[in-house]
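Before anything else, here's the structure in question.
The complex appears here without one of its protein chains, the remainder shown in place.
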Amino acid sequence: MRKAIAALLVLAVLIGGVFAGGAEEGGQSGTVKLTFVETMTSPSRTQVIQGMIDEYEAQNPGIEIELISPPYEQADNKLTMMLNSNQELDIIETRDYTVKQFVNNGKLTDLTPYLENWDATDDWMDLTWEAAKTVNDTPYFVPQFFYVKALFVRTDILDQYGIEIPTTMDELYAACKELTGKAPGQYGLAFRGKANTYKISDMMLLGDVGNVNVDNFHEGLDGKFFLDNEAGREALAKYVDVFRTACPPDSINWGFNEQINGFVSGTTPFLIQDPDTFSSFAGQLDPSQYTVVPLPVGTTGKRYLDYGFNGLSIPTTSKHPQEAWDFIKWMTSPENNAAFCKAYGPLPIYNSVFQEDPYFSTGGYQAWAEELNDENTVFVKYPLDAPEYPAWAQVQEQSMQSLLLGNITIDEAIQTWSDYWGF
Amino acid sequence: MINRKKKMAYKVFRVVMLALYLFAAIIPLYWIFITSIKSGDEIYTVPLTLIPSKPSLASYEKLFSFSNFGVYFKNSLIISLFASFGAMVIAIMSGFALSRFTRQRIKGVIELVMYFTQTIPTFIIMVPLFRIFSAVHAVDNRGALGVVYIATVVAFCTIMSKSFFDRIPKSLEEAAEIDGCNLFQSITKVVLPMTLPGMAAIFCFAFINVWNELFLAVMLINSSSKMTVPVALNSFISKAGISWDVMSAGIVVALLPTIIVFGIGQKYIVAGLTDGGVKG
Partner (left out) sequence: MKNKWYILMMIPAFLLVVAFLYFPLARGIVMAFQNYNMFDLTNVHFIGLDNFKAVIGNPNVSFWQILGNTVIWTIFSLMFQFLLGFGLALLLKKPFAGRGVYSGFVFYGYALSGFAIGLLWSWLFNGQFGLFNDILTRIGIIDEPIGWLSNPKIAMFSVIVTNVWYGIPFFGIMLLAALQSVPNDLYEAAVIDGCGVVRQLFSVTIPYIKPTIISTLLLRTMWIVNFPDIIYAMTNGGPVNSTNILATQMINTVFKEYDYGKGSAIGVIIMVILFVYSVIYLRLTKSSGDDV
């Protein structure tokens, strides 16, 4: 019987021991340890960031930075939980989807005093300021890069059938239809039917509609939902039509991955995506097989583009905000920002980088350089700070799928969306 | 004669059915395996190639050199072994006690408590669990994660182990006690040896469940050096889609330990379950 008790005790100690075993190993005195959470994780990106951290640590003895890289799909949730249980973090990646809720919950430091003393901000693009001040007109983060859509084109396939690269949405739709059926399994557009579909469909529709509030393009200048008008209905009809006639039926269930497969395999030679998509082609497509052009303009003669972004913030729980800021400043300096974007794909935040570094105005990036400088480009925003926004993706996806499959009409879809947003 | 024909027909039927099951079971395994040895550009070629044209181990090299998979593998192995062994030991105690306990009402309540755990969705406990862990500074601790894993599987393990012990007559322990054994001795020397295969079954069950667990590991582990295999596999899905080359290699490698545990344990699992099993 004593042995039984002893065994129990040993077990209890074991369990207790593993708990206690995890106590923080204190850093050496004098070193400041910073914790950095990235959220747009991918193995290669983590490697790039870790490389930069190593470099920074080498330059700044006394600073130690621990990088936490949760898997992309759960990263925002994990960071949310970490912040809300007040874990001590020093540098975090805030993104378009999360900035509002972090601010609501009082988790982000206002960076205004830091930014005032930093010359590099003079070189920021207008977009950079716009993004930084997404919430309350206050900079809660330093943007790191932008995702802006452009049109990827498989020139080899277009050449084969003698099809010109489209410059307007109508030309794009026509080209898609012409391609479809040229060979067994040949379609036009790498359609996005699943997972944040609105990020692509809205950009395809807006050019035909126009007349929207650029700070929240869901709102038309007439105060109604932006598609709730004749132009909107027509644009939606064309969109539905191109899906039904020139996209693989299966593409209603396509996410990013299937889109890429469709493009790489040539099944769908047109793809509307962000610049970081380049890395997905590596080893599968030769640069001579494709090109990137600005997103085609709509019947209004303009192209409307939203910009996805991500930036570095200092959480209010940080005990070393000054050290954290020094790192952020270093990490987002023109030089490092350019290097980071080259290694990882998206667009840098500085005017000078676009002007001085030919990398971002030639090759595939030329399309974005043109988009950014074209007077026909209008940058618009989602209502990122609306409480309805987080649930919007599912509502939109579901009703859009219903519309594409013909279960509901265009009017019913627009009604659903107007109702959801309270127009 | 008729009987013989019937027997022959039955035999043919059996072989055909066995072949069908094998075929259905093996297609996904075959597909993931050949994908893992295809070269990057061949993975997405249409029409599909059913046999890789130039097989290579490049994906595996990439997996281990590029993503620290070796470290994750080691972490997973340690945590899974710790948790499944712990769950087994604890379930032996609780299962035995539950089997021999004579106060029916308490026994019923405890059994219900164990069964009811199976209805709890992971997502409802995730945030509260995270908060508790955060409050006691147990986030990013492999040992703590292991303990949570024990908790998630121990209820089912208890249910299983109780049913094994139910099959062992009480008279055996009583005889042992007359011979001068105490309770501990009569369990370890008399009862346990008879249920070893059953315990192996419990171990395998726990191991497979813990080895594959994703969400708790994502939430409760921070450092890359402490990450587990399912988390690592999940991180091959990024904004830029899934890297199927490393992903397929990772899935194949992740399958190995469970298949080994399963391969060794299978004989015991079936034997053990035969003795008792989840029989109520």
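In this document, chain identifiers A and B correspond to the written order of the chains, with residue numbering beginning at 1 in each.
Following the convention adopted for this analysis, a contact is a pair of C-beta atoms (placed from the backbone, for glycine too) under 8 Å apart; a residue touches a chain by one contact, two chains touch by 3 or more.
What you see is a predicted model; the values in this text were computed from it and never measured.
Using the document's definition of touch, tell me which of B:M8, B:L48 or B:L172 contacts the absent chain.
Within the whole complex, the residue contacting the unshown chain is B:L48.
Would you mind spotting which of B:L63, B:L81, B:L98 or B:A249 touches the chain that isn't drawn?
Considering the complete complex, B:L98 is the one touching the chain left out.
Sort through B:A151, B:C181 or B:L196 and give me the one touching the missing partner chain.
Once the missing chain is taken into account, the touching residue is B:A151.
Just one of B:L18, B:L57 or B:L172 touches the chain that is missing; which is it?
B:L18
Where does subunit A touch the missing chain, residue by residue?
Subunit A touches the missing chain through residues 1, 4-5, 8, 11-12, 74, 77, 80, 84, 100-101, 104-106, 185, 193-195, 248-253, 258, 261-262, 265, 267, 387, 390-391, 393-395, 397-399, 401-402, 405, 407, 416, 419-420.
Counting contacts across the full complex, list the positions on subunit B that touch the omitted chain.
10, 14, 17-18, 21-22, 24-29, 31-32, 44, 46-48, 90-91, 93-94, 96-98, 100-103, 106, 110-111, 113-129, 131-132, 147-148, 150-152, 154-156, 158, 183, 208, 211-214, 230, 233-234, 242, 244, 247, 251, 254-255, 258-259, 261-263, 266-267, 269-275, 277-280
Quick note on the criterion: only the chains that are shown with their structure count from here on.
Taking each chain's centre as the mean position of its Cα atoms, how many Å separate subunit A from subunit B?
Going by mean C-alpha positions, subunit A sits 37 Å from subunit B.
Could you list, by residue number, the parts of subunit B that touch subunit A in their complex?
40-41, 44-46, 66-67, 86, 89-90, 127, 130-131, 134-144, 146-147, 182-185, 215, 218-219, 222-224, 231, 234-243, 246
Give every residue of subunit A touching subunit B within the complex, in rising order.
Touching subunit B from subunit A are residues 1, 3-4, 7, 11, 14-15, 17-19, 21-24, 40-47, 66-74, 78, 81-82, 85-87, 185, 255-257, 260-261, 264-267, 276-277, 279-280, 283-284, 345.
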